[in-house]
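For reference, the structure discussed in these notes is given below.
Below, a portion of the complex is reproduced, with chain positions unchanged.
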Amino acid sequence: MKTTNIHAEILIQALPYIRRYYDKTVVVKYGGNAMIDENLKAAVMQDVLLMHYVGIHVVLVHGGGPEISAAMARMGKEPEFVGGLRVTDAETMEIVEMVLAGKTNKGIVAHLNRQGGRAVGLSGKDGSLIVAEKDTAQGDIGFVGRVTTINPGLIHTLIKDGYIPVISSVAIGADGESYNVNADTVAGELAAALGASKLIMMTDVEGIYRDFNDKDSLIAEMSTREAQSLITAGVADKGMIPKIGACITALQNGVERAHIIDGRVEHSLLIEMFTNEGIGTMVR
Amino acid sequence: MKTTNIHAEILIQALPYIRRYYDKTVVVKYGGNAMIDENLKAAVMQDVLLMHYVGIHVVLVHGGGPEISAAMARMGKEPEFVGGLRVTDAETMEIVEMVLAGKTNKGIVAHLNRQGGRAVGLSGKDGSLIVAEKDTAQGDIGFVGRVTTINPGLIHTLIKDGYIPVISSVAIGADGESYNVNADTVAGELAAALGASKLIMMTDVEGIYRDFNDKDSLIAEMSTREAQSLITAGVADKGMIPKIGACITALQNGVERAHIIDGRVEHSLLIEMFTNEGIGTMVR
């Protein structure tokens, strides 16, 4: 068979998936190695653009932990964590916001637009997109927020006119103050508020394991109920809890499918979206 | 490299082409072996659907010579040709129309719709889409027509609402009579009237040869002027003349590119649309 024919066959294999997600919204939580490794980064940008051009409304949500810590270090501040959450005093919050909304976010936007995309970077303050209040679950650890409301109007406006929204996980409080919110949670809430068809969480693991030490126990597919039980049973890894939680939030609000995929694999987004094999763990 | 990765790479290779033809109109003249061989036929249908789902407005034009001759034979009529044109008395015209508009056309429509497409079959009578007058270039050979006007309104209506128009080469005359018109010519005129971006002519040859006997002389790309000279110099094959003519008509009316491709190659449409290699002869 000639290569061109192989190419054609592969495009044809993607057809049912393109058909299914045409004119649908897919929220992608971008994070981990895929935000650090230059090759992975470039591949994600291509994947997002391809999804955009085949008629999928992609909404990209990102955090940016490592860059924040680096910036803090440069300013002589020591990161401090309580229960996995960054202790965020006013000065830290300012750095968080500058890095997420001013550097990481605009970097992604520039990368997409250089390749012909029409990306627009937003923080939760723009159009009061993400409203939060102080999260006191771990005591007072500063400007760490809990999402209370999503105002998706601005996203609808941008999607309707063909833009790709790229959203950093900074929220606005009732008095206009900034909150550092978990990007996984934001992705889940946004998928729910937008009535997305799919939520994809990019991680640095292959997916969810029934037994973390047994690499053969990777779960290909599970129900919301099973996902919930992994948390309550204490089986799920600490860092995985907000990701699983985001999937549950999304699914309980009408999102059809949520996926936890391995962002370390090049083009993992495309593989998940457009091939029979899929990748990682699907929650439905 | 894992297969899924190869798959992703190939999808990514298609990205620039998807981008370029997003929301653009492409007229495809469907004919030859690709209408007879069941595998080729199925591949064309998939190609058209993929183009449709990545946001290209495909308009399919078809003739149907062999099926017409078969039907005539069944009715005990002997086909007769003058200068390559079918002598078309009233009875023959009726058969032509029944076969093209009632059988071939609806067969294509059914094939596309079974796979999730939203195809609509039309003849030139619908919405007075193709208006013709008697063609007397070869003397009076009956209801053989020369296209005088294209009324593209109906096609715009259907495209706007996401339908795939499939058009048979039957035209309407000033008194409501039917004309048998050349499907290649119709494709060229439609591409011009619709302001299409591309015209693709499916044939049973590899493309245009500078010297038909030298298979190494295949022309990858040529200008309208060169195409014109192939006709005037008498180099072009008889059956190829209306195809080259259609390309010239289209290009002179603002269509960006016209292609003569080898319909005997599976997925030749996709290869032309979405790969770096392309296929056949391009006129620009």
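We call the chains A and B, going by the order they appear; numbering starts again at 1 in every chain.
The rule is simple: a residue touches a chain if its C-beta (ideal position, glycine included) is under 8 Å from a C-beta of that chain, and two chains touch if they have at least 3 such contacts.
Source: prediction; values computed, not measured.
S.K.: Since all chains share one sequence and 2 are shown, how many copies form the whole assembly?
M.R.: My count for the entire complex in this file is 6 copies.
Here, only the chains that are shown with their structure count from here on.
S.K.: In angstrom, rounded to a whole number, how far apart do the mean CA points of chain A and chain B lie?
M.R.: From the centre of chain A to the centre of chain B is 45 Å.
S.K.: Name, in rising order, each residue of chain B that touches chain A in their complex.
M.R.: Touch residues, chain B against chain A: 4-15, 18-19, 22, 43, 46-47, 49-50, 53-55, 116, 265-267, 270-271, 274-275, 277, 279.
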